[in-house]
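Let me give you the structure first, and then I'll get to my questions.
A protein chain is absent from this complex, but the other protein chains hold their places.
By written order: A, B and C. Residues from 1 in each chain.
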Amino acid sequence: MKRVAIIGVTGAVGQEFVLSLNKHPWFEVKQIAASERSAKKKFVDAIRDPNSGILKWHLREPIPEYVKNMTVDAVDDINPENFDLIFSSVESEAARDIETKFAKYVPVISTSAAYRYEADVPILIPGINDDHIGLLDIQRKNRGWKGFVAPLPNCTTTGLAITMRPLLDQFGAQKIIMTSMQAMSGAGRSPGVSALDITDNIIPFIPKEEDKVRLETGKILGKFIDGKIDPAKMKVSCTCTRVPVLDGHTETVFVETATHVDPETVKKAMQDFSNNVSTMGLPSAPKEYLMVNDDPTRPQPRLDREINEGMTTVVGRLREDTVFDNGIKYVLFSHNEKMGSAKGAVLLAEMLYKKGYI
Amino acid sequence: MKRVAIIGVTGAVGQEFVLSLNKHPWFEVKQIAASERSAKKKFVDAIRDPNSGILKWHLREPIPEYVKNMTVDAVDDINPENFDLIFSSVESEAARDIETKFAKYVPVISTSAAYRYEADVPILIPGINDDHIGLLDIQRKNRGWKGFVAPLPNCTTTGLAITMRPLLDQFGAQKIIMTSMQAMSGAGRSPGVSALDITDNIIPFIPKEEDKVRLETGKILGKFIDGKIDPAKMKVSCTCTRVPVLDGHTETVFVETATHVDPETVKKAMQDFSNNVSTMGLPSAPKEYLMVNDDPTRPQPRLDREINEGMTTVVGRLREDTVFDNGIKYVLFSHNEKMGSAKGAVLLAEMLYKKGYI
Amino acid sequence: MKRVAIIGVTGAVGQEFVLSLNKHPWFEVKQIAASERSAKKKFVDAIRDPNSGILKWHLREPIPEYVKNMTVDAVDDINPENFDLIFSSVESEAARDIETKFAKYVPVISTSAAYRYEADVPILIPGINDDHIGLLDIQRKNRGWKGFVAPLPNCTTTGLAITMRPLLDQFGAQKIIMTSMQAMSGAGRSPGVSALDITDNIIPFIPKEEDKVRLETGKILGKFIDGKIDPAKMKVSCTCTRVPVLDGHTETVFVETATHVDPETVKKAMQDFSNNVSTMGLPSAPKEYLMVNDDPTRPQPRLDREINEGMTTVVGRLREDTVFDNGIKYVLFSHNEKMGSAKGAVLLAEMLYKKGYI
Partner (left out) sequence: MKRVAIIGVTGAVGQEFVLSLNKHPWFEVKQIAASERSAKKKFVDAIRDPNSGILKWHLREPIPEYVKNMTVDAVDDINPENFDLIFSSVESEAARDIETKFAKYVPVISTSAAYRYEADVPILIPGINDDHIGLLDIQRKNRGWKGFVAPLPNCTTTGLAITMRPLLDQFGAQKIIMTSMQAMSGAGRSPGVSALDITDNIIPFIPKEEDKVRLETGKILGKFIDGKIDPAKMKVSCTCTRVPVLDGHTETVFVETATHVDPETVKKAMQDFSNNVSTMGLPSAPKEYLMVNDDPTRPQPRLDREINEGMTTVVGRLREDTVFDNGIKYVLFSHNEKMGSAKGAVLLAEMLYKKGYI
């Protein structure tokens, strides 16, 4: 068993890590850490709100037994040399320092944006750009680290990049216009979205989100050549909004392709891609990586978040677009707290483990 | 005072008609009608659900006194010759027959789609395409009617067409990609959207809606030449969704213009348009027809539906688009039950009255 | 395997029957039926709303494969002599006729109120009043039926009666004041609660509900003596409300007991009762029948509906009451669509099977 630690364990993503690593066949959680405020409390006590008395555990599954009484340490109490791998979900400005400190000794898989846009740091999605892993070797060498930092993309990028992979490879997708309707859990838990802000409402702005999606989509879908990532040439424009939905991001996507495509061909390309995706056999990989639903009323977040424990990207409403010369449009659903976050990070860890990086 | 009747008075739009005509300076409601099921009941009794006992009046304002005890007649009890104007919000397939029957004698302003796509029927939005009114004369002549049918657009079209008017006139807008996040009240009241369907959820499909928006936007923004409407040449593609919001549609819009534009110029064009719009002085016209908000977190439906009693179209997040060669993108809010429906229909009636058509 | 049919299969409760009987070790669904409107359609087609196109399947679990393509027959197409047991969830006024027709030949377990208040009909909750089963023999004899009707209580009664069983037996509970906050799924699916009625709102009235709770609680907790049920002498008063919650009823309860009690003693009595409940070993019985939670912020419907697949009644906030001479108060949660409805009906069927009644 590989020994792992979770940093930022009391937050939204940290809790998903706790769950995703419960009874994991390869990884064992040996230590958990969070900010000073939580330090030295038991996990169950650390996640209880002191004012309302409410337990800030929002996952449908109960708290795993293994972690309930585990002590939450301060980040400084973690000795990286005791671990094979560190999962980090620190969101604050401290993320960069913390990840740097640990990556000197040990692989760090992170959900923060701290390192995402560095030239020697790949943004990996298992099944989508596995060959970018080679950049981790360069990163190690460049920086003189024993470990590395492997960040996940922003949770809004994940579903877009996954559905674009076959569209780019098969049909030369070159322009993307996307509108997201993002779940409230994407904004974290401390304090998270206020019910007074979002009930019966939409917030049409999420700070920095649109730039993240644009930059990350190009990087993820780019080519790894001569030790560098050459971003995909596609243009991406989006508007990101917050809606009164608990979990799971919905995105409407309009794509211009290089050649004419029809929905049936796109559907087949997506299914073929899904059937041959590289993640098959990894413990956290879903049975269906990418699913195309013919029911015009799908995807729906409350229903589709349940499919394959949130690890499947669901596409619906595939149809021709009438604005672009060669266009296709669709709606996608991606679970921001599962494939788009901690459980996706565990899937990445599994891939890196299989390839000998952990 | 012009004598008016309301057909379909018990429905969502009918109730807004009741409210919009309360104490109107020019129009007096003399008779109200609905389907046989409601007929011969008092208005307050006709809108009560027989199973749950709940009064199906969902407007924030109380039921106006004038209508409470008015008897709801059957549609067949309406003699058109007693009226100067009929407002119709019949949604069923019966709409076409009902509107035809009345238009033979008297002007009919309708929120249904029954006549919208006929060549001799304009889709009028006061302030946007007032010159299309001439087509009403041709319609009368063509059909040998004393009255006419003047339909409103679909409520999702309204905000889009309004914001596109200055973009088309000033900058030659030619491509539009739009995603709507539509309020539940847009789906009516009998039975309306089920709470079990929409709570914590998004429904990414509204039957026929996308085609309506595409066709209507072109027609509304077209030119009235030689007795015909020549649709605007712009391409329109959209995805329409239903979200857990009570009232007011939000739309994200991406536009390609003929020449380069910057957000400040667009803002000024929208404000200039609003300041000079033709509806000024009409009783139901808002102080601001089109409002551009610099706050990046606006428009928000729960807040912006209150502005000028739902008659103002609110634009926010104006910024350059990076996919189109010359592009602009924004978010708009339009109140589907006010400007986009009955109160907009009353505004249209006011304009037609001023111009001598009623 | 016992051969069973489901009547009213397209409704809310019918769908739960479909799910509860999926891969059941003793019962096999051989035929399903609903009203004429659905008849001769496949199950998946019969539950799709013709206007919105939305599949009216609101359960978190997917539709079981066995039923997807099963034809929905008309009720008249069911020949009771082909079955060992019929589950009926017909809600309309037709329920009484339908249940009568089938009970002449075969046991009918029903969630409707049609027969609940007849003198020779027990309202059975497995684990609570198993000895009332004897009344089924009397019913058969009285009416000359081969089968019988065994109705479940109203879903709001279930949790109250379950928690009152130990309070009555151990402490002589004699007065109950209860306020319910009931989930929207309790109002069915066709059309169900309108989102425009319940969003950001509470409806403080549910027709007939309060009388049902009062009558049923007394009958369920009564004694079966001399071939009759002598209702428990307790007084019950309640106010039933509808709240914006998808599934699971929450009830606040204030109880006067015959002797002084303290919360710890009540907790122990409830736990002892749960540990020794008669349902143990039945396939649909939960591991914990009645659970007392010390966390003052529990029960919460969104969290507690997941426990043991909705079959556990959860009690929280046990504390002394200060109005009654000897009083206790608490909050309970009961899943209206699981233990309080179809899955509870399946549990009842299991008990009746074990005792030789099916």
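As a convention for this text, a contact is a pair of C-beta atoms (placed from the backbone, for glycine too) under 8 Å apart; a residue touches a chain by one contact, two chains touch by 3 or more.
Keep in mind it's a predicted model, so treat the numbers as computed, not measured.
Participant: Would you mind spotting which of B:28, B:288, B:306 or B:320 touches the chain that isn't drawn?
Facilitator: Selected residue, touching the omitted chain: B:306.
Participant: Which listed residue (B:15, B:112, B:129 or B:199) would be found touching the missing chain in the intact complex?
Facilitator: B:199
Participant: I'm checking contacts with the chain that's been left out. Which of C:80, C:166, C:299 or C:340 qualifies?
Facilitator: C:299
Participant: Could you list which residues of chain B touch the chain missing from the display?
Facilitator: Those residues of chain B that touch the unshown chain are 52-55, 60-62, 199-200, 295-297, 306.
Participant: Footprint of the hidden chain on chain A, which residues?
Facilitator: 51-54, 56, 58, 184-185, 187, 189, 191-200, 203, 205, 207, 244, 246
Participant: With the missing chain put back, which residues of chain C would touch it? List them for me.
Facilitator: 175-177, 179, 181, 199-205, 214, 235-237, 239, 241, 243-246, 250, 252, 254, 296-303, 316-317, 321-324, 327, 329, 331
One rule holds in what follows: only the chains that are shown with their structure count from here on.
Participant: May I ask which two chains are joined by the most contacting C-beta pairs?
Facilitator: More C-beta pairs are in contact between A-B than between any other chains.
Participant: Average the CA atoms of each chain to get its centre, and name the chain whose centre is farthest from that of chain C.
Facilitator: B
Participant: CA centre of chain A versus CA centre of chain B: separation in Å?
Facilitator: So the centre of chain A lies 41 Å away from the centre of chain B.
Participant: Go ahead and note the Å separation of the Cα centroids belonging to chain B and chain C.
Facilitator: Their C-alpha centroids are separated by 46 Å.
Participant: Of all the residues in chain C, which ones touch at least 2 other chains?
Facilitator: Only 52-54, 199-200 qualify.
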